[in-house]
Every structure is written in C-alpha cells, then in structure tokens.
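A protein chain is absent from this complex, but the other protein chains hold their places.
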Amino acid sequence: MELRFCTWQEVAAYLERSRAIIIPIGSTEQHGPNGLIGTDALCPETLGRALGGKLEALVAPTISVGMAQHHLGFAGSITLRPSTLLAVLQDTVNSLVRHGFDSFYFLNGHGGNIATVSAAFSEIYAQTSLQPGSHNRPSIRCKLTNWWDAPGVKALCGELFGDQDGGHATCSEISLTQYAYPDSIKTAEMTPAKAPYGPIYDAEDYRRRFPDGRIGSNPTLANPEAGEKIFETALAGLETDYKTFVANGARTP
Amino acid sequence: MELRFCTWQEVAAYLERSRAIIIPIGSTEQHGPNGLIGTDALCPETLGRALGGKLEALVAPTISVGMAQHHLGFAGSITLRPSTLLAVLQDTVNSLVRHGFDSFYFLNGHGGNIATVSAAFSEIYAQTSLQPGSHNRPSIRCKLTNWWDAPGVKALCGELFGDQDGGHATCSEISLTQYAYPDSIKTAEMTPAKAPYGPIYDAEDYRRRFPDGRIGSNPTLANPEAGEKIFETALAGLETDYKTFVANGARTP
Amino acid sequence: MELRFCTWQEVAAYLERSRAIIIPIGSTEQHGPNGLIGTDALCPETLGRALGGKLEALVAPTISVGMAQHHLGFAGSITLRPSTLLAVLQDTVNSLVRHGFDSFYFLNGHGGNIATVSAAFSEIYAQTSLQPGSHNRPSIRCKLTNWWDAPGVKALCGELFGDQDGGHATCSEISLTQYAYPDSIKTAEMTPAKAPYGPIYDAEDYRRRFPDGRIGSNPTLANPEAGEKIFETALAGLETDYKTFVANGARTP
Amino acid sequence: MELRFCTWQEVAAYLERSRAIIIPIGSTEQHGPNGLIGTDALCPETLGRALGGKLEALVAPTISVGMAQHHLGFAGSITLRPSTLLAVLQDTVNSLVRHGFDSFYFLNGHGGNIATVSAAFSEIYAQTSLQPGSHNRPSIRCKLTNWWDAPGVKALCGELFGDQDGGHATCSEISLTQYAYPDSIKTAEMTPAKAPYGPIYDAEDYRRRFPDGRIGSNPTLANPEAGEKIFETALAGLETDYKTFVANGARTP
Amino acid sequence: MELRFCTWQEVAAYLERSRAIIIPIGSTEQHGPNGLIGTDALCPETLGRALGGKLEALVAPTISVGMAQHHLGFAGSITLRPSTLLAVLQDTVNSLVRHGFDSFYFLNGHGGNIATVSAAFSEIYAQTSLQPGSHNRPSIRCKLTNWWDAPGVKALCGELFGDQDGGHATCSEISLTQYAYPDSIKTAEMTPAKAPYGPIYDAEDYRRRFPDGRIGSNPTLANPEAGEKIFETALAGLETDYKTFVANGARTP
Partner (left out) sequence: MELRFCTWQEVAAYLERSRAIIIPIGSTEQHGPNGLIGTDALCPETLGRALGGKLEALVAPTISVGMAQHHLGFAGSITLRPSTLLAVLQDTVNSLVRHGFDSFYFLNGHGGNIATVSAAFSEIYAQTSLQPGSHNRPSIRCKLTNWWDAPGVKALCGELFGDQDGGHATCSEISLTQYAYPDSIKTAEMTPAKAPYGPIYDAEDYRRRFPDGRIGSNPTLANPEAGEKIFETALAGLETDYKTFVANGARTP
C-alpha cells in the first residue's frame, strides 16, 4: 500500500485498523564507479514497498535525499544539512500525527543518516516533553531500522562476499539495486580491487582518502543473483522487526 | 537520464556538456474521492522523466512532499512548513552548485508550492547578493515551471473538460495520473458533481468549505485517454520552455 | 484610524465592533532614475490610510522593508531575506491574534513580496493546522491584495500610459507617489525611453539586464494628475475588496 | 534626507561623502491612557528626521515594531520576538553594507529594544569575527543611542516633571509626541495619578502589576510646550553624539 | 546544593520547599596578560556555589561559555552567537519549568552577556505571552544579577583600586579568581600600566584598540586578599538580592 497511490478515504480506512506507517529514507550520493547515485534510496524503497505489500502496511513516499555532506566531492551528490533534515522529519511526523498515526517505522538505506535521524526523533519528542501543558498530545514512537541490520542479512552478506563487502558502495547494496533495477547495471574497472578503509571527516578529506568514492569494498563482485538473495532475507527479517515494533507499542485504534 | 540511475562519473561527463538539471517537485496531499494522494508528485515526475529522456537532460529525484498545510484536514496529507521547504531547496541547489550546475529547472505539480519555491529562489540568491565579499560564487539561475502552464496545455484541458476541470483535484491532473498509472485508477461517486470554489485559508477552514477535498472540479470526467493527450501536449510545451531557459542563460561549460 | 495614533483603550473599543485590520506592506528599493526608493511602501501606506479613514478601519504601521534581494545592486535598496520576513509576519499576526483580531488585510505595494507573504500565511496557519492539540486557537484569515489589482486600476493605467507603464518603476506607481508627495517629484533623463523586459534572477544579473533599474517602463510619463486618478480609482476598488473580505469571514465579535 | 524620498542615484552620490546612516527604531505598544501606541516609534522618527535634515545625513525608514512582549496584555501592542528582531537588523545592516555604508546609528525610542538591539550588533559582528576567511569584508560599526540619553535631556525632564516623569508612558515622551502630532493629543483621567514602579516579567504579570499600562509616571502633566523644549534639547544633544560617532570611526570614503 | 551532586529524588524533595534555582553564567574569553580565560565563569560559579551553600538553594551547572564575539581576536576565547545563547537559555529554563521551577536567578559574571540574556528572557516569556491558548503554563520569572552589582561591591572595589579597577580584566575580578584559585595566580608585565578605554565593536576593532585585551584596568594591582574581601561583600549582597527576588514572586509550592 503506497500512500501516493491511495485516496484520502483509503488512508482514513487504514487508520481504523493501524496507526503505523513505513517511511523509506535514503540518500542521493556517489556509490563508486559501478554503484548508482540513488542506491541508498532505492534499497529501502524497494524493500519498504515489498514489506508494505506483504503486510498491507502503508508506505510513505521515500525521502530520497539525506545527510551526505562527506560525498559532496563527487559529482551528483546532494545533501541536506542535519538541521534541514531535522525539520523535514519533524514536519513529516507532525503531519501524520494529526491524522492519527502514532508509530513511525523509518526504513533506512544510508549509514550517514543514522545520527541525524536519531537526533530528529529527540527533537520531535522534545516538542511535547520539553514543555509543560503539552500533554494533550498522545505519545508517539519513532524507530529507525537499517535494512542491513535486519536479522540474517549480515550473515548472508558475509557468506556472499566475505571481507570484500566493504563499508560504502558495498557489494551487497549494489547487488540489491542490480536485482531491483536490472536495466541499470553498470560495469567499471577499479583500482585497487578492494578500496581502503579510514575515518570520515569533511568532503575534501573524504575525496583525498577515497579517490573513487568506495570504502573497503570490491563491488565488481556485485551481481543481481546475490541481490535477490539479499532481498528475500532482508524482507523476511524486516517483517519480524516491523511486527515487533507495532505489537509492542501502538495504541489500539 | 535520471540522476538516481547514474554513477558519479556519468554526472561528471554530463557536466562537460550541460550545467542544467530538471528537478520535479510535487506534493503529498488529498486529491478528492478519486484522485491519488501522490498526484502532484506523479505528474511532474512523469513529465520530467520523459523530458529528460527526450533531451538527454539530467533529472534529479522528485521532491515528493511540498507545502500542503491547507490539506491537513484530510488523512494522508503531509506538509513541509514553508521555512522547511526553503531550507530543503537551498541545500539541494547549493549541493549541485558545488558540482558546477548553474541552471535549475524546477518542474512543479502543485499550485501551493509556487509561493514558497519562489521565495526559496530569493533566499538562495540572497546568500550571494546580500553580502559583500561573496562574489567569487558564479551566478546561478532558478526557474519554476508549472506543468499546466506549458504552452498548449490549458487550451487542451478547456477543450477536454470545459468548466468542469476545476482548481484542485482537477480532471486534467487526475487524467494524467490515470494515463501514467493505469493500475491505480479509482472510482468514486461525488456530490455535487462539480465542487465549489472559494478562498483558501487554514486546514480547518478548507475542510469546512470543501468537504471532500475538491475545488471546482468534476473529476468523474477524468480518463486515461485524456491523460495521454495532456501528456503529449505538456511534454512538447515543456521541451520548448526548457530549451529557452537553458539557451538564454547557462554559461558555456 | 492609524494604530500608531490610538491609545490601547481605543483599540479595545474598536475590537468591540471589528476584528479586522489593514496592514500596508511595501519595500525599500530602487525605482529607476526618477522613482523614489520608498515608492512601494508609500503607495500602500497612502492608500491604506485613506481606506482606513473612509471605513473607520484600523491601519497598522507600514511594513516598509520587504523582499528586495534582486535590487541590491542599486544603492539604498534594503531587503529582508524571505525567512526573516516570514518571522516578521508571523510575530505581527500572532501579536494581534492575542488581542482578538482574526482578519488580516495586507495591502501590498511590491510584486517581489507576493511569494514570501503568501508563504508566510501558510507558515502562520501551520502553527495550528500542523499539530494536534492546538485547536483551542480560533481560525484566522489572512489576505494579500496588491493595490494595482484593485478593480479598475489596470484599465485606468492602460488608458493613461498604454504599453509604457511597464513592470518595475512603472508610470502608475511613480505618478501615485508624485500625487501623494508633490515635494519629492524627481526629473531625470532616461535611455532608452522605455526600459527592456526580462526575467529576474539575482542582484548582479538584474543590474546587468536592467542598467538603470527600470523594467519595461517609461516613467518620464509619470505625473501627479495621473496619480490622483489612480488614487481615486484604487481607493474605490479597495473599499469593495476589503468589505467583501471582512463580510465573508470575520467572526461576529 | 529621508532614504524613502531619494532615488538610488542620490544615495550613490551621498556615499561619495558619507558612509553613515541614521536608523530610527521604536515600538508599537500601549502607552497608558493618554499615550499613543506609536509613541516609541514617533519620537525617534521625529528626532531622526530632524537630525538628518540638519546634518544632511541619510535617514532610513523607521523600524516601527520592536521588542514589546511585556505589553501584549494591552490591545494593539505588537512585538517581534528577540530572535526575529535579530534577523531584521542583520538583514538591514547587511543590505546597506553591500552599498558601502559602514557606520550605523540606531536612534532608539524604546527601552525594551536595548537588549535585543545590542545582541543583534554582536550577531552581526559575529558573521565576520566568528569565522576565518571572512576578512575580506571591511569592519563596520553599529551604535545605539536612546534619544532620552542625549546630553541635556534628562536634566530638562527632571526640571519639567520632577519625580512624575516615570519609567513607561513618561511625561516626556508623551509631551514629545504631543508637540510633533498636535492633532493626536489625548486626554484621560488616571488613578492613581502617579503609577507604581516594579519589575518587568511576562505580559500577564505586567498587566497585573501595571493595570493601565503606565510605570511610575503621571502623564496628565504632559504638554506640547514641554515637548518642544525636549525636542530642541534632544536634537542638539543628538547632533553632538552623531558627529562624534561618525568622526571617530568611519573610513574615509 | 549543587544540582550535579544531587539525585533526582533530592531535587524532587527540594521542590517541595522551593521553586527557585541559581544558575551561574559566565564566559570563556581572554582577560589580559594576568587574567584567566575562565575568569567570568569562575567568579559567578564560586559565588553561586557559596550562596547556594549558605541558603540551601539549588545551584545549576555553570554556563561557562557566553557571548564573547568581541574577544575572538585573542587565542582561546570562545563565543556563542547571541541566537545560540538564546536557544540554550530557552531550553534550560523550559527543562526546569517542567519539573516545577518558576524562579530563575541567573548570577552573571560577564558584561557582554547582559544584552543577550535579557533578550532571552523576553524570548522565553514570548513563548506564552505571544500566543493565545497557552495560558495553561504558569507564569515564570527570570532575573539577571551581575555579581559586581551586589550591594556594597562597587564601593569596596573603589576603595581597593580607585580608578585602576577598569572595565575588562578588572582588578576586582582577577583578585576574586586569585582568592578562589590561588594555584593559578599569574604574573605579567603590562604596558601601559593602566589600559585605555574605548567603545566596543567587532573582534578586529577590539584587538586594535586594546592590544593586550584589557580595558581601563591595571590588574597588576590584583591580589588574593582583596579577592577575599570582595568575595565576602559580594556574597552578603547576593544573599539579600536572592531572598528579595524569591520572596516577591515565587508561588507557594
């Protein structure tokens, strides 16, 4: 159930049986020589829509641009400042709270989003918890799940790629997009085969340390068949994760 | 050429021949009993991608949530506050300026965005024009085009729907989404057939004046065949509009 | 009735019979070789005070500085960033709401304000419509009217100046200030007689396209007699506009 | 020389001989039973324009609304939040810096503005002093002068009103507006004759402590003749103050 | 009673008998050749803790960094922008209001904080006084006391140092830190013995006018014995000041 394909009456009906919503959140940033700039948005979007379909859960439009300042040294990368992303998440959640939603399941595709999204949850909660007299607003719950943290995914990726999976432009995420978008499979040679690891500071420093954008990965190993396995495993894991989240906290409508 | 399906090297190559980019911007808001909540994002996304394909122009990810506070009385509508949308557009443009883009063609699907997007352009320009010592940043140009203002579109919609097209949840936009997403065609009865007109203030006032969300329209007339005609006419008109914009101002790369 | 010349007890008495207020809003920016920098504030101030006098309606102090970033290439122009103007309008309206005002009639003298003022209305409405639990605040209504859009004004200006009226530093606005402030009539030669038209981007681009500041106008045609006719026509038109606004929405005090 | 009555070419010429500007700043707030809501704006506006006339110094439009949150318990009072006023002053100064102004003389009419305007100066300076690499912007100087602190004014007011002058809605400021705007002289009885003194906290507390709005004053003693004396003394004192400010710091153009 | 050394249950018990709290606020900035960078935080911290100990009043953690933009020309100085300090004070007070505190006694050690802290009080009050419907929050009171304004302190410093005390890096504040932190007494020669006076603008201007950081002082005269006298006098004066503040306004718990 994608929100964008519903009418408002269908959403109103949905709220009679659930107050939870899935919100895919990603990034628009370089993913090395053969990774798509949209990788981090495409992965949670693909999984989120599948999850919504399987569980008849509502799926909001993907937040396609996230916090990617460290990738700005590479053409096509777009970032929101953390302060901007805070505001976007605040408005998104507040809009949906008005309709009666109380459980927000952010399905994340980008490690660089974790800090800001977590901070945003606190900023949102602080709107009610920081000032007295605001207790007429019911409690809400926000949760961030990275798709690669779904039960079973890391083990599978280890099996598939060993120590070649890496930290950015990983074999696993590129495989997943190759499975989901077989028309956009890119090939490119890379040197060294396996990219270096290192700390992340600002955009210029990043480009110096990681000249083609990858961190620790050898994504020439990526392939759509691996992507399919990852998709199936992640989907099963997310199903459990989402159900647990909803069961342990949503108010009865 | 969708940015999300490019690698950063492909974007770098694109910048050798063009410094312009198409950015579809819409809204996630109620569109009456048979209109999709995603209508305002789906229309410019569909047209923007077609335009990009035809002209080999780069298309950024769609900004799916816009300024829709007046629709918050209807389930599923999501808004950014104008101040938040200002920041989103500022960061988006500033990110792309870093890579060398200088001409930003926002293809808009939502009347409620016009004021805030126009204000955002001034906020962006003010970053350089308001303070001395910032002249080392080259001039940039931002333009907002509503798809329904593309040459030929209004005349066609008049022919197709006469005075039943309306102001919100229009026959034409719903026809366009029916053409683009034939699996998501909704049917619903509406009373009265043609919705009333009136001024727009806040969300509660809006819901009182326009009980099912429509303004001035009779979208039971919408149909995918009309949508196709609108699509073709709009696409041709936008092609002209985009070319003029780029020709009259972009720096030679 | 100017607010600045009232005591608070007089305002309290006014609120017994009306909850509406007129707020002139303009700009402080270049108006070409013979136009006053204050033109856009002086026009709505003059008309707003006359309207208030005629209808015994309260008139707030003029907001003299608006959104004028594109004029910053010319000495003396002052702008607020759109985000600043949003905050100013929010505070102004919120202050007056506390006293019981619910209908805000902004009388505008500057095209460059329209986007930001419209966005500000949404920002203000969003304070109540975006979050649940805020419904104890009564609905308010904000309206922006450009003085040149008052019924009858455009037709008159067409008669008076034909295609020489222009888009900025127009014959009509300069005539109006010449009528209102006959001691400040300026003379200057201009080449070409009629200034060019063109799109508006940032301040440096503006100065390149429009070297003496005018857009499309030949303000050597301006004269105080024309100004008087414009004043009378605009005042009559605004009277109708204001009455309609107040009649169709203000709560009974 | 009022900025609003100049053309941009006249301002450009002015900048050849001076880089200083006078900016009257006031407030729109209750001033007790016989004081005008505009008192705090009218006083510095009257004096600032006279000062500008005498010294051929440029005078910006009056900032009519200031920081008046503690007066919001009385009808007609309007406030900007301190954070909003910070932004307004920042944009105003930054706009003028672009044209070459470097000495900003704020002539103040409202005690409640002092803290926020002083904080704004630091916010403005911090734009350059807080970050390295911004030293290409020349130093600027901002000064706030309260008209009642002009040499000679306090002594005169003591002579005229003794201990009846008070702290808000003072005999002296009301006399000054009566002199400047003789058509708006108000009469009202007040009990007690002399209002109480006390600390200032929020708007509700203020209204409880000072039921008719006055602090420590007996403004039935105000009269236009006293206003004229105050005007003359203040004008002479401000002339000295302004000249000293300009002489001791403005760069040679 | 230092908050940092309490458990939450001890604070809950404290709130049964008092709703007031002492908050020391200082700055981290140069204090000339023999003054500590922490001087302005150490003075109110020392006095605030002693005051809290004597009166069994709760003392919050010291706000060690304040508004010091004009000192940024000297190594080690740290500033918050006024807008940032506004937010810090807002959050601090709002957090404590939630627990039931209603009287906030800011004990200040830095003249440069006065404007911004005062503005912050208005910003905090405006949260309730600016918008209707927020009256469910009880009134709160905030007060700023500079330790050198405690009764008796200025007279004592005059006796001790005459006209050598100065305006920044004063003999008295350096004496106070020498008394409180005898292990950190610094010695340095200074030329001239007594520093110049002058106006304060931005950081670069400050460094030009006051090359070693002092204003008007001769802090070679500072000594810990004088510091002890100042400490005792200030503590007694602050005791009176605090008791008066609490007695005249705190709600009965």
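Order as written gives the chain letters A, B, C, D and E; numbering starts at 1 within each chain.
We take it that a contact is a pair of C-beta atoms (placed from the backbone, for glycine too) under 8 Å apart; a residue touches a chain by one contact, two chains touch by 3 or more.
This is a predicted model, so every value here is computed, not measured.
Among the chains present in the display, which ones are touched by the chain that isn't there?
When the full complex is considered, the omitted chain touches A, B, D, E.
Quick one: say which of E:His31, E:Arg49 or E:His110 touches the chain that got left out.
E:His31
Please identify which residue in A:Ala12, A:Ala119 or A:Ile185 touches the non-displayed chain.
A:Ala119
Which of these, E:Arg49, E:Arg81 or E:Lys229, touches the one chain of the complex that we don't see?
Of all options in E:Arg49, E:Arg81 or E:Lys229, contact with the hidden chain holds for E:Arg81.
Spell out, residue by residue, where the missing chain touches chain B.
Contact residues on chain B toward the absent chain are 91, 94-95, 97-98, 127, 134, 136-137.
Tell me, which residues in chain D touch the chain that this view leaves out?
Contacting residues on chain D, toward the hidden partner: 129-133.
At which residues does chain A meet the chain that is not included here?
67, 69-70, 72-73, 79, 81-83, 86, 112, 114-116, 118-123, 125-126, 128-130, 135, 139-143, 199, 201-205, 248-249
The working rule: only the chains that are shown with their structure count from here on.
With chain centres defined as C-alpha means, what is the inter-centre distance between chain A and chain D in Å?
53
Return the distance between the CA-based centres of chain B and chain D, expressed in whole Å.
Once rounded, the distance between the two centres reads 46 Å.
On a C-alpha centroid basis, what's the spacing between chain C and chain D, in Å?
25
So which stretches of chain D touch two or more other chains?
In chain D, 72, 79, 81, 83, 91, 95, 98 touch at least two other chains.
Among line, ring, star, complete and other, which one matches the pattern of chain touches?
Topology of the interface graph: other, matching no listed pattern.
Every touching chain pair, please?
All chain pairs meeting the touch criterion are A-B, A-C, A-E, B-C, B-D, C-D, C-E, D-E.
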